[in-house]
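The complex appears here without one of its protein chains, the remainder shown in place.
== chain A ==
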C-alpha cells in the first residue's frame, strides 16, 4: 500500500530525520568539549563558597555522579535525554526543565521583539535606500547602518543605560519587572515593556543593519531585472511594482538570512541579557558556563538546537510560499 502524504508532511518528516542525528552529534560534541574544560561544577561551587574541606568536596562529587568515568556520564546523560529528561541542575537545585522553562519566555520575548523590529525596519529602510540610491537619504541610511553594525552590543547597552536610566531616569536599568511593585494587569504588561525597550534596542540594531544592507542590495538588483521593466512598460504603478514585483523577490535572500541568524541572535542575547540582568536563556547560558552547570548548559544547547531546526524549517516554508519555483518535497 502506498501512503499518499501531503508534500509538506513528507518534507517535515525528511527534515526531522535529518535533524535527529545532527542534534545527537551536537549533544555528544558539546558534552565532550565541556568535559575538556578544566574543572567541574563542584569546583565552581566551592569557588563560590570560598572553600570547603576534602570530605565535603568528595561527597558532592559522588552525589552528582562526577566521580564516574566520562563515558559512563555521557551514556547516562544521553539515555535520559532520549526521554527528554534533562537531569538535575546542581547549581539551581531544580530539574533543568524547570529552570529552562522559567527562562524561555523572557528570551523568546526579547528575540521576537528584536527580530521583528530589526526585520521590519531593516527591509523598510533598505528598500527606501535602494529606491533613492546615491541620494542624501541613501547616504544617511547607509551611514546609520554602518554605525549600528559597528557598535558592539555591550557598549550600546551601557550607553543606553547611561542616557535613559542614569541621566534621564526614563527607563529601568535592568531586570524584567519592577521588584516588589506587585503590578497586575496592564500595569504589569507596561512594566515589562519598559524593561524590554533598551535590551531590544541593543540587540536589534546590529541585525537591523544586516537586513538594511542586504535589502538595499537586493532591491537594487531586482529593480533592474527584465520582468520589472516589462511591468513598468505595461503601466504598473510604482507602488504596486514595488510591493508585488520588487519586494516579493528581493525578500528571498533576507528571509534566508533571518532563519540563519536566529541562532546568532540567541548568542547575542547572552551579552544583552547579562548586562540588563534579564532572566533569559542567554544569561543562564553564561552563568552555566562559569559555574560548569553541565546539565543546564546541555539543556540550553539542546533547546537552542531544536529552536534553530524549527525556525529553519519554517523559513523554508515561507521561502516556498514566496517563490513558487521552489517545491518542498
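Just so we're on the same page, a residue touches a chain if its C-beta (ideal position, glycine included) is under 8 Å from a C-beta of that chain, and two chains touch if they have at least 3 such contacts; residues count from 1.
As a working rule, contacts and distances are computed from a predicted model.
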Among "Heme exporter protein C", "Sulfate adenylyltransferase subunit 2", "Peptide/nickel transport system substrate-binding protein" or "Cytochrome c", UniProt-listed name of the chain not shown: "Peptide/nickel transport system substrate-binding protein"
Which of A:38, A:185 or A:235 contacts the chain that the document leaves out: A:38
Hidden partner chain, touching residue among A:137, A:165 or A:256: A:165
Given A:17, A:82, A:136 or A:179, the one touching the chain that is not displayed: A:179
Residue of A:97, A:151, A:287 or A:315 touching the missing chain in the full complex: A:287
Touching residue (missing chain; options A:27, A:81, A:99 or A:219): A:99
Interface with the undisplayed chain - residues on chain A: 37-40, 43-57, 63, 90-94, 99, 102-103, 158, 161-162, 165-166, 169, 172-176, 179-180, 274-277, 279-280, 283-284, 286-287, 290, 292
